[in-house]
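Our next item is chain A:
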Amino acid sequence: MNRLMALKDVRIAYDDTEVVNGVTYDLQAGEIGCLLGPSGCGKTTLLRAIAGFEPIRAGSIDLKQSAVSRPGKTLAPEQRHIGMVFQDFALFPHLNVADNIGFGIADRPGKERRKRIDSLLQLVELPDAGSLFPHQLSGGQQQRIALARALAPEPSLLLLDEPFSSMDVDLRENLAREVREILKREGTTALLVTHDQHEAFAMADRIAVIQSGLIQQWDTAFNLYHTPANRFVAGFIGQGALLPVVRDNRGRLISELGPIPVVGTEASQTGNMEILLRPDDVVRQSGGVSTEVVGKAFRGADILYRLRLQSGAEILYITHGRDNFPLGESLSVGLDLDHTVLFPVAESV
Partner candidate 1 sequence: MEVATHRASDRTALHRPGFWQAGVLLSALVLALPVFTVFSFIFVPAGEVWSHLAETVLADYLSNSALLVLGVAFGVLLLGIPTAWVIAVYDFPGRRFFEWSLLLPLAIPAYIIAYTYTGLLDFAGPLQTGLRDSFGLEGGDYYFPEVRSLGGAVIMLSLVLYPYVFMLARSSFLGQSSSTLEAGRALGAGPLRVFLSIALPLARPAIVTGLSLALMETLADYGTVQYFGISTFTTGIFRTWFGLNDSAAAAQLAALLMSFVFILILLEHYSRRRQRFYQTGGRHRHPVHHPLRGWQRYAAFTICVIPLLFGFLVPAGQLLVWALSIAEEAIDMSFLQLAGNSLLLASAAALFTLMLALFLGYGQRLHPSKPVAIAVRFSAMGYAIPGTVIAVGVMLPFAWFDNTLDEWMRGTFDLSTGLLLSGTVFALLFSYAVRFLAVSLQSVESGLSKITPNMDDAARSLGLAPGKVLRRIHLPMMRGALLTAMLLVFVDVLKELPATLILRPFNFNTLAVRAYELASDERLADSSTAALSIVVVGIVPVILLSRAIRRSGETHE
Partner candidate 2 sequence: MRKASLSIISLLAALVAATSFSGTALAAEEVNLYSARKEALIKPLLDHFSAQTGIQVNLVTGKADALLKRLQLEGRNSPADLLITTDAGRLYRAKSAGVTQSTSSIKLMDTIPAAYRDPEGHWFGLSLRARPIIYVKGKVSANELSTYEALADPKWAKKICIRSSGNIYNQSLVASMLSHDGKEKTQHWADGLVKNLARKPKGGDRDQIKAAAAGQCDIAIANTYYLGKMIKGKDPSQQTAADKVAIFWPNQSDRGAHVNISGVMLTKAAKNRANAIRLMEFLVTPESQSWYAEANYEYPVREGIEWSDLLKQWGSFKADRLNLAKLGQHNAAAVRIMDRAGWK
């Protein structure tokens, strides 16, 4: 495959605090990647380094097999041929929509430029907005113009910095899907930075979860959810509970909810461990383990219950919106596992 961007052991620091502690990551041509993490994890800094706004302290950034960032040497942003969509859109308030879109292609002949602007306005479905000023547009419209502007010069890489964070929650996923379609249609390679996993899932092919300036896991959305690499990823992506497991004298793993089927490498792990139980790993089972309903969240099509086991440990259970149990009701449950995710428990603290 054709590698478009490669980060190798990138470190970035402000003064003496390292914000990015050695990130290695790459992106194939046409792929949409995502840096996902809580605020302050260093993801935006990394994005700005890729754009050329921040120098790196160690490692390297390559775009299309040529070096753009090395320690002490940073190619200027305007020479990288990247596009960027900013969190606040950063539309130029003194220019109308057409001039905003045309800003990056000022060197093209007038006719060609106008054609490109028109086709981008079509692409973002705002064909008549050309003569409006940014303040006359709604937030969603501004967002699409910002995207059109970034796409206009046909950048080899498009960077999106929390592009949906100022949108309504209902709009976000739809917009994210729309943007994904536009990018795929244009064949654009893109890297998205966000703290919202739904946005990431809706848009990206592969997602890197970042915490403390390090990539914790780099995978598809499905794998991040079902086989998280560590406790941070498990906690950050989706919902779930951790339940202690013990190894019996026959070497089987036993939890409070019964024996655990072991797949692959987990079998060899020793010591105290915990298993990750997603809400959909838990099923109602007659003759299973008896639990008490201690919390519930009605979510329309389904209901998420919090169940307390005899030991006092709690697990999550998701079921059909019609299965309405009152608090205090006793439910009998068991396990239905596709993946076994085990984490060692740190020695007594």
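Everything below uses one rule, namely that contacts are C-beta pairs under 8 Å (C-beta built on N, C-alpha and C of every residue); 3 or more make two chains touch, one makes a residue touch a chain; residues count from 1.
Picked so that all candidates are chains of the complex that A comes from, given by their letters.
Bear in mind that the values here come from a model prediction, so they are computed numbers and not experimental data.
Which member of 1 or 2 touches chain A in this complex comes down to candidate 1.
Contact residues on chain A toward candidate 1 in their complex (touch as defined above): 14, 44, 48, 51-53, 76-79, 81-84, 86-88, 90-94, 103-104, 133, 135, 149-150, 152-153, 159.
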